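The structure under discussion is supplied below as structure tokens; questions concerning it will follow.
For this depiction, one protein chain was excluded, whereas all remaining protein chains were kept in their positions.
Labels A and B are assigned to the chains in the order they are written; within every chain, residues are numbered from 1.
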Amino acid sequence: MTKNKKFLGLKGREAMVLGINIAMIILFSVLSPTFRSYPTVISVLDISYYITLMALGVTFPLITGGVDLSIGTGLVSYALIGGYLVVHKGMPVGVGLLACVLMGILIGILNGVLVAIMDLPPFLATLCTCMITRGLGPALCGGMGISWPSAMSDQGAFRSLFKLTTADGTIVPIGIVSVIILVIIMSFVLDHTRVGRYIIAIGSNKEATRLAGVNVKFYHMMAYVICGLFAGLAGVAYAAYVATIYPGSGAGFELDAIGGAIVGGVSTSGGVGTILGTFFGVFVICLMKVGLPFIGLQANWQQIFTGIVLIAAVLIDLVKKKK
Amino acid sequence: MEKIKQHPLVKKVGFNRIVLIVLLILMYLAFGLMTGGSFFTASRIMNTLNYVYFLGFLSLGVTFVIATGGIDFSIGPVMFCCSLVSGYALVTYGVPMAASLVMSILIGVAFGVFNGYLVAYWKVPPFIVSMASMNIAKGIAAVFTKTQSVSWPQSNAEGGWFRNVISMNGFPVGLVIFGGVAIICAVILNKTKWGRYILCLGSNKEAVRLSGVNIKKWEMLAYIICGILVGIASIFFVATYTTVQPGYGDQYNNEAIAGCVMGGTSMAGGLASISGTVIGVIIISLLQQGILALGFTKDYQYIITGLIVIAAVYSDVSARRRRN
Partner (left out) sequence: MGDIILTMKDIDKSFPGVHALDHVDLEVRKGEVLALMGENGAGKSTLMKVLTGIYKKDSGTITYEGKEIEFKNTREAQDAGIVIVHQELNMLGHLTVAQNLFIGREFKKGIKIDDKKMNEEAKKLFDRLHVDINPKEKMSNLTVGKQQMCEIAKAVSFDAKVIIFDEPSAALTESEIEEMFKIIRDLREKDIAMVYISHRMDEIKVITDRVTVMRDGTYVGTLITKDSTKEDIINMMVGRVIYEEPKTESAVPEDAPVVLKVEHLNAGKMVQDVSFELHKGEILGFSGLMGAGRTETARALFGADPKESGDIYINGEKVTINNPQDAVRCGIGYLSEDRKRYGIVVQKSVAENTTMASMKDFMSGIFINKKKEKEVSEQYVEALATKTPDVDQLVVNLSGGNQQKVVIAKWLTRDCEILIFDEPTRGIDVGAKNEIYKLMNKLVAEGKSIIMISSEMTEILRMSDRVVVMCEGKKTGELDISEAKQETIMNLATREIE
């Protein structure tokens, strides 16, 4: 029963990934003295918000044994559409943010229908919605970049949801609070509600779950709806993080999130994974993104490393399963 | 309807293929009418063909992978990686043109080997491998070119001869090469041991293994063939569009897969048609040109291609369900 070993209340894998995070921080700090600074903390947190939100969502389809590749282009497209309403249609920021989240849920439902009800292979179905969302944003908003109101302007208050600048100019990364609250909520959903329980059950053995009388189609679909919701929230975080959103970008964002989830212990064959693990896993990716330039490697090395780390994490899973 | 399906001529050509060809002709006429004739000009046809070339090679490549029951959606970014790395070597380090072209193909092969090895020998799920190598391809290209775009030489510049792969003095060399490669692919798939094993293992891997066949080798081969074709695609891509930017290429994955599944290749593996893929690619290319000609942005094309793949895969899934 070594699998249930716990360390400071963390499961084995979670503790391990936390350890990797700490090791990376130490490594970067030793190699580059400039890494140890408050601005670094801010920049790691800044990019972590939208990736973490995506990852929290995509953990659910992954646990069912599927995947959602549409979240990256999706979140950019949702943020574009929301921003378009605010900037060009003069709607209040609140409406724009709401539109962003609703779009996410809508595409989540579409993915759910394609995968759970029409029985299409998840990676193909979501690859298609990835293309659809990529086209949808620019098609609706006329192909221009969109800048949500800046933090200085009247309507820019929403940016303080994530990054609060006090009167004396100190930057407070307040977003981490909301993210942690969401991590706690989603942990609860996954571990203590029917939705979560049945999503794990579907990933574990779909047929047995069906035989137990569970409405498998509905709960399978819910995994994608949750993922869509979080892609929408990630859209909000992204809108708050970047100055201008460019149409057609976002491809590849999903990999940071999926990579984070898998590093955090979510198994691609389904049934296994924790929200906390995903949360820690994402930070491995984010630290890489921010940290590599400090040790003289350009930022794009991170992409290569993420690819390798992804395969390594899956291989570790496969080897473990063989035993 | 059944009667038409049973007609010997229809049976020989294949009902699905006839439907596709009819669809192709109708689409062509429809676009022609909607754009008021400008669609029938030589330049439009040339543009369409240019699109057919590189997309066709990608699509032919991924046909082999899908025939094994796998998937590869790293092909677009890998194609860009080939063009960028060899183009950068050409422009910045003065590597000769011929060597650069060979390098393009070799990079494609390297990714094929990498993907194939992970899928066949280490049993990593193909979609994970695709995601990873997509990222690695983008990363390598960006690191190598220091995130700068690369422009291949114009036809009158030194090394510009490579553009002859598309047309030489008005003669459509590209068409000949593409046709030739498609025929070679069809021969490989239908007439050789390679194709036989690739199709059979896509249909029932375990039965082929228990027949004493080294399935790992043949599964990996499909990814390598795909890699070669992606390399060739990259040459045709730069011969058409000249400039490549790092960080992109994803959009072509879906179009290549769309051409392939429209043509009747089954996502479950074991069933593949090269001629179907070729027709499918022509339809996708025509669609792309038509949408542009009608004054829409390419964003609409992404959406429509996405919907087409969903429809094609769904019909494949439900056909399989009926069979069982």
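Here is the rule we go by: a contact is a pair of C-beta atoms (placed from the backbone, for glycine too) under 8 Å apart; a residue touches a chain by one contact, two chains touch by 3 or more.
Predicted model only: the values in this text are computed from it and were never measured.
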Residue, one of B:20, B:182, B:199 or B:222, that touches the chain absent here: B:199
Contact partner of the left-out chain, one of A:87, A:214 or A:261: A:214
Listed residues A:139, A:200 or A:221, member touching the removed chain: A:200
Residue ranges of subunit A at the interface with the undisplayed chain: 1, 3-4, 188, 192-194, 197, 200-201, 203-205, 207-209, 211-214, 271-272
Touching residues (missing chain, whole complex) on subunit B: 187, 191-193, 196-197, 199-200, 203-204, 206-214, 270-271
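Heads up, the rule we're going with is that only the chains that are shown with their structure count from here on.
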Geometric centre distance via CA averages, subunit B-subunit A, whole Å: 30
Subunit B partner contacts - residues on subunit A that touch it in the complex: 67, 69, 114, 118-121, 123-125, 127-132, 134-139, 143, 247-248, 251-252, 255, 258, 262, 268-269, 298, 300-308, 310-311, 314-315, 318
Subunit A contact footprint on subunit B (complex, rising order): 71, 73, 118, 122-125, 127-136, 138-140, 142-143, 146-147, 246-248, 250-251, 253-254, 257, 267, 297-303, 305-307, 309-310, 313-314, 317, 321
